[in-house]
Each structure stands twice: as structure tokens, then as C-alpha cells.
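In this view, the complex is presented without one of its protein chains, the others remaining in place.
Chain IDs A, B and C follow the sequence of writing; residue 1 opens each chain.
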Amino acid sequence: MATVAFIGLGNMGGPMAANLVKAGMTVTGFDLNPAALKALTDIGGLSANTACGAAAAADIVITMLPAGKHVRSLYIGNNDQKGILDVVGKDTLLIDCSTIDADSARTVAAAAADKGLEFIDAPVSGGTAGAAAGTLTFICGGSDKAFEQAKTVLDVMGANIFHAGGAGAGQIAKICNNMLLSVLMVGTSEALSMGIDNGLDPKVLSDIMKVSSGGNWTLDKYNPCPGVMDAVPSSKGYQGGFMVDLMVKDLGLAMDAALSSQSSTPMGALARSLYVSHAKGGTKPGENGKRDFSSIFEQFAVPANDE
Amino acid sequence: MATVAFIGLGNMGGPMAANLVKAGMTVTGFDLNPAALKALTDIGGLSANTACGAAAAADIVITMLPAGKHVRSLYIGNNDQKGILDVVGKDTLLIDCSTIDADSARTVAAAAADKGLEFIDAPVSGGTAGAAAGTLTFICGGSDKAFEQAKTVLDVMGANIFHAGGAGAGQIAKICNNMLLSVLMVGTSEALSMGIDNGLDPKVLSDIMKVSSGGNWTLDKYNPCPGVMDAVPSSKGYQGGFMVDLMVKDLGLAMDAALSSQSSTPMGALARSLYVSHAKGGTKPGENGKRDFSSIFEQFAVPANDE
Amino acid sequence: MATVAFIGLGNMGGPMAANLVKAGMTVTGFDLNPAALKALTDIGGLSANTACGAAAAADIVITMLPAGKHVRSLYIGNNDQKGILDVVGKDTLLIDCSTIDADSARTVAAAAADKGLEFIDAPVSGGTAGAAAGTLTFICGGSDKAFEQAKTVLDVMGANIFHAGGAGAGQIAKICNNMLLSVLMVGTSEALSMGIDNGLDPKVLSDIMKVSSGGNWTLDKYNPCPGVMDAVPSSKGYQGGFMVDLMVKDLGLAMDAALSSQSSTPMGALARSLYVSHAKGGTKPGENGKRDFSSIFEQFAVPANDE
Partner (left out) sequence: MATVAFIGLGNMGGPMAANLVKAGMTVTGFDLNPAALKALTDIGGLSANTACGAAAAADIVITMLPAGKHVRSLYIGNNDQKGILDVVGKDTLLIDCSTIDADSARTVAAAAADKGLEFIDAPVSGGTAGAAAGTLTFICGGSDKAFEQAKTVLDVMGANIFHAGGAGAGQIAKICNNMLLSVLMVGTSEALSMGIDNGLDPKVLSDIMKVSSGGNWTLDKYNPCPGVMDAVPSSKGYQGGFMVDLMVKDLGLAMDAALSSQSSTPMGALARSLYVSHAKGGTKPGENGKRDFSSIFEQFAVPANDE
């Protein structure tokens, strides 16, 4: 069975690595935070002193990092420090599960290809709950061969593994999806609010639209209007779920891609500005950024009289 | 079995009335166009010389007209001319299947109520093909009792009969849905285009998004990118389907409602302006207005080199 | 000297009528509010018991009313009641200073023309301060001859009298201007905020842009960023000035016109939705509606406290 190096054991990476350990794999972890590393060794994982140390001996390297600059720096290194690409064996498969800009993913993939290595960008969705449950979605970019190889290990951590295309395609597909999601959420929020403003019951209106041509994921799974669905963030004060600040981050990546490819995205760009403005608000400044992204509904709903 | 008066026997009303005749009902029609009236009598319907003449003797009156002013004028009449409300019997059920502004629907419903009559606004979707096949969708506003009664006759012409609420609720629910649909279509078009601009295969990207959180009706049934789905307008030169000009009309009704209810609809309003601008274009001015509404995709797609 | 009937003596109409009295004109007023009427008679005006009573004896009728329905009803009357058009002499000049939808203005103008009467739509800007000072701006629609005649009396109440075109043109020109103003205000607010977010001094940035190609009325006269200009609403807690609720009203009239003329107005429509959402907010719901319209700046600015 393949040995895995797992770099980045935070809220997402930690439970993902744990699922690999539980599946019987040999997992050597690295994280700058000793507590995160200890959590892995406590359940039977191994630890390394450096990221490159973990990577050097592994068949598969998996990384889970905050932003493109971290991924570029870790894989490519710099004048003073070697990168993962400099230390791994020639058959090592490299999988980056971070959500980062597509240009960074393509840059690392090209640098890997220069050394004859296969690199997969495999951004993930599904949140910390999905990471723990092993039900994440991975959207991958890279060669067919590398994707098939990556799939065996991603299957352990996820329920849906997509192959979007070549290098960077995983990042692009994820942000296309999340940009579209933001548009669905805003569009659904304003349609429901306009219905309410005109005397309709949001539950009745939701039931009609979800089986009509307005049907979309937010009506099926994530209705933004409080009280329409149970057990979704809108019915729990917009707590939990997918934070506004994370949607703002993903929409920033989407706009990066749109700028890079000269694409026109009027709805996506509008959604970004609406979410940025929303994130700044709340009962104290910035509070909305920590609430679920369906709270954008409040920008359209008539305020309750006694708020 | 109930006798029906059917006023307005155009592209939609004609086949709808025909389905009632085929179901064995006694249908007396009226239309300003003699050819339309003859088409009904040819299959066994009856004709009247005036709309009120048709309505006076019927148990159920169904109207299918272009705009709110026609509906108000026909039902309420004016100084010089009686309206339908002045001539029908006290138990007659009134059903207006036109897509009109909600204020007009509420006005007629209130005038009907003043005379003790039940009025249902029941705008329809599904197009001329659905009218012929009897698979239309009706979204109704009116009392529970009147809705149950209307349902028996609407079932003959349609496959999905929804009750959205009181007077005018059918119109509101329909335009909320269609406003949301326009947002789904534009948002999906720009997400697919951004993917294509970044080297993704639109079919692969569509397959990923439709089972992810970007999933929506346009990806399931009506992909706007040529070649992704068979037998949809985008794969037939954007011919057939739901015309841009009709989407512009519905978005105008949606904006009317938003103005009336002081609702904020940034996405819906943007979609309207994009569709109005789109409608004006084409290889000759105004041509796009006659194409399917998924042709908005062309506003985002990279032009083919040799167009 | 011409005798004037002045209907509608509220916050705007009252001081406007007073300026006519001060100029030595014979002014007969009417208002549903006795206190408003008394204010006129206290300074030497006359009062009438009805609007038509005031109008019947006048050379010039001036009206200042809240909305199109009031103007239509007052001039045209209905089955039960005569309108101004039914009672005035054949040479009476009719001037409506209300800000209303262009369709209503055109309807009244057409009804007046049917009786051989001249009607001018002359919406006003400049606020209550301008009304008191006699420095209002009037933007007029109507025939050249009627405009020249109206100008003599409007000059008494205002400083700038424009002739925009035929019937309804005054209303159209005013809402085109105010729609553009809303776009200038939002666009300037986001440009200044982006500058501030990047470390620029808003005063320095304003000074540069106002003499460059970003120059516009809001930078010259009404900077939305607190502290940049003295004596503007932004430097007084956004009190005074032109209320958000009034901008929302004017943007509603602009959207009415855009719908009626099938115009594409993406910026104007976006400004409307941003203002409607803004109006609903504040430290208590709806409070922002009563603040100056430059307070939209707060939707873009980084929140002040302790970040």
C-alpha cells in the first residue's frame, strides 16, 4: 500500500489525514503547529520535522494550504530552500488539495512537469464535516493517468471525485461552480424576498420554484429564508455552514481567473461586491463575515419591525 | 359537465381550448380573429359574437390575453361597454390564464369579489408545445375553494397545477420564478464561458456543476452552450424555445412588481438590462429578440474566429 | 399681472406660493390641510374651498402633488367629480410641478390638448431650501409657446428654467438626470473607498479626480466621504440634503420609464437596488431612508470602529 506524506494538518487537513490512517495507510504528516501534528501521531500517523522530510520518502504527497503563495513556495522552493519538487522520488504523485488561484496551480504543475513529475490540483468542497466523514468532493486537474492514480487515495477521503481537465482545471472548475453558487444564492434570495414583499408564503413559493425552471441547488438543499427548511443555516440564525468570508475568498479567486482570461462575468462580479459589502456589516462591523453565506438573504428581506 | 367560455384563441389559447373540446366539454369561444374562431368550431367548439356573449352562458370563463390592460378592460368594462363581470351568472368561475402585471390581476379579482364572483389568476408556462400536448404548468392565485374548482378544468390542459396564494399570487409566483430563471441562465452562461476561456470542456464542466452546488434547471434541461446537450435550442442555432422578447416581457413584469413592492433585486434588474441590450442585437438589429433566451450565452462566449 | 391658482401647499408648494405672493401676484391657494392654507392667507394669499374653485378663476394653475394618480385625478376628474380641465377658461395655462411618472404627465397633457389647453410638466429640484430662496430648478415639457409663458412665473420661484421638449419631457429629463446622479454618487463612493482601502487620503484623491476625467458633480459639490468637504451632508452625519427615500422614489420613476420605453439601464437599475437595500438598513430598520443619499458611501467604506 502506498505511503503518503500529508502537509498541512489544519481543520480540513487533519481529519482528511486521519481517514487515510484509519484506512490502513502509512501517513507521515507535517504541520507548523505541533498540536496538529500530535493529533495525527496520536491515532497512529508518523511525523516529520520538515515538509520536505515527509515528502522525500513518500509515494504520494498531499498538501492542504491556505493560498497560492504557500503552495508555490512549498513545491518550488527558493534560493535559500529546496522545494518538494527537489526532494521527491521520480514516481511520486503530487496532489494539492488547497483552494488557490489557477495560475499558481498551473505554475507548480509546469515546474513539476519540468522534472518529470505528475501534479494534480484537487480542490475540495464539503467543509470540516465532510472531511471528518470522508464525504468530500474533489475536483481534479491533471493528466488522465495521474488522475486515475490519485483517485484511489482521494476515494478514501471523499465521495465524489471529478476530473475537470488538465493542470489547473480543478481550480477553475471549483471556482466556476462556486461563482455560480453565489449567483444562485443571491438570485434565489431576491426572488423569495420579492415574493414575500408581495404577500406570498416563502415555503409555497419555494416549493413551486424548485420543481419549475427556477429550480436550483439552494432551493433543494439550502434555502436562505428562515423557517422554510429545517436544519439549514438559515433556520439556525445563519450559524454553521459555509462562511461569508470563505465565499468572498472564492469569489476573489473567480475574479482573478476572469481577469486572467479576459472573461465577462457581470453576475459573478456583482455577487462578489454584494458579498464583500455584506461581510463588512452585522450588529458589529465584520460580524457578517463569520455567518453562513445564505445570510445574504437579509440584504433583501424586509427588516422585522422590532429588530 | 361544466360549460366553458374561452376568450382569446391565439397560439396558446387555441390549442388549450382544443384540449377542452377533445375532453368532451362544451366550449364556446371568442376571438377578434375569425380564423382563430373557425379553428375551434372546426373541431366541434361553438362560437360567440362577443366575449360577453360567450361568457354570459358559461359555468367557467377562461381568458388568454396579451396584457393587463386587455384583461382589466374585458372583465371590468368601461362607461361605454359592459364587462364580463356585468354579464355572468353568480356561480360562474373566472380564470385568467394571461401573464400580466400582478396589480391588474388584483384589481380584477377585487372587482369580481365586489360582485360575489370568484376570480383566479392562472398564468401558464410551457409554450405552444405544452399547450398542444396538454402539459402546461399553471400557477394560480385565488381562494382555496375556487382553486379546487379551477383545478378540474386546468388539469385537462396542464400537467402541473400550483396554488401560490390569494389574488395575484399566481402572477407574482410566475414572475419570481422567471426572474430567477433569467439569473440562472445568465449566471450559468458566464460560469461556462469562464471555464471555456480557461481551457475547460463545457460538457465536463456542466457535468460537474450540475451535481454540485452550482446545480440548476438550466444545466439539467437547457444548457446554453452549443453542443453540450442535444435537442435544446443552443444546439439548434438558438431557434425555438422561449424567445428573448418574451423573457424581456416577463422581466418587465418582474420589475413592475419590484417597484410596486419596493423590493431590491440587483440580479434580476441586471438580467433585465442584459436581456434588453441583447434583444437589440443580432446580425440585424432586433434579431436576437426572436431567438431563444439561452442565446444570452453569446454575450459571454469568445467569438469564433471566422464569424 | 396674471392671477395664479396654487394647489398643494406642502413643504415645497407652500414656500413656492409664498414667493409668488411676495412678487405681487394674486395667488389663490388650495390644500386639504387647513394649516397650510392659513399659512398662505397669513401672508396675503387668498384661499379657495376646492381645487377647482381656485383654478376656475385663474390665468395660471400651478399644482404640486405627491404622485401621478393625484395629478391625473385632479386634472381629469372622474365620473363623480369634475377635473381642473373641466372648469378652467380657454386661455388658462396649466403647470404641474410635481415629480411624477412621465406616462401620467403625457396623459394629462393629451387630455388638456383635447380641450385646447396648454399643459406644462415642470418637475422641480432644489429642495425646501431652494423653494424658500426662490432658487429652484425647473425642467419643463410642453410647447414652445406655453414654455415661454410659464417661464415668466417659474422665474419668480427658480433660478434655472429648462425646456426639455414636448409633453412629459420635463419628467423624463429630470429622472434621466437623477438616475445619472445616483450612478455618479455610487461610482464616486466606491472609487473613493477603494482609494482609502489602499491607503490614499480621500481629500487628495478627490482633488485629483475632480480635475481629471473622473470629475463629476458629486466631487464638486457633494463629496460623500465624511471630512472631505465642509457643510455637506457627509460631514454632518448624513443629515439634511436629499433623502435616500426620495432617491428611491426617483429611481422608481426612472425604472418605470425604462420599462415603458424598453431601455437598458444596467447602472441605473443597480443603483436602484443598492439604494433600496440601503434604505432598509441603519441602526434601526428603515433609518437609512431618512438620511442623505450620499450615505450610500457607508456601504463601501471600511467600518470605522477599532479594526
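The criterion applied here is as follows: a contact is a pair of C-beta atoms (placed from the backbone, for glycine too) under 8 Å apart; a residue touches a chain by one contact, two chains touch by 3 or more.
Just so we're clear, the structure is a prediction, and the values are computed from it rather than from any experiment.
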Identified contact with the non-displayed chain, of C:G10, C:G77 or C:G165: C:G165
Candidates C:A56, C:I76, C:V183 or C:V276 - the one touching the absent chain: C:V183
From A:G8, A:G29, A:G187 or A:P266, residue that would touch the chain that is not displayed: A:P266
Missing-chain contacts mapped onto chain A: 79, 248, 252, 255-256, 259, 262-266, 269-270, 272-274, 276-277, 280
Chain not shown, touching residues in chain B: 266, 270, 277, 280-281, 284-286, 299-300, 302-305, 307
Where the missing chain touches chain C, by residue: 102, 125, 137, 139, 160, 162-166, 168-169, 172-173, 176-181, 183-184, 186-188, 190-195, 197-201, 204-205, 207-209, 211-217, 220-222, 254, 257-258, 260-268, 270-271, 274, 299-300
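To be clear about the criterion, only the chains that are shown with their structure count from here on.
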Inter-chain pair with the most contacting C-beta pairs: A-B
Longest centre-to-centre distance from chain C, chain (CA-based): A
Most central chain, judged by mean C-alpha position against the global CA mean: B
CA centroid of chain A to CA centroid of chain B, Å: 39
Whole-Å gap separating chain B and chain C, where each centre is the average of the chain's CA atoms: 37
Per-residue overlap in chain C, given as positions that touch at least 2 other chains: 266, 270, 277, 280
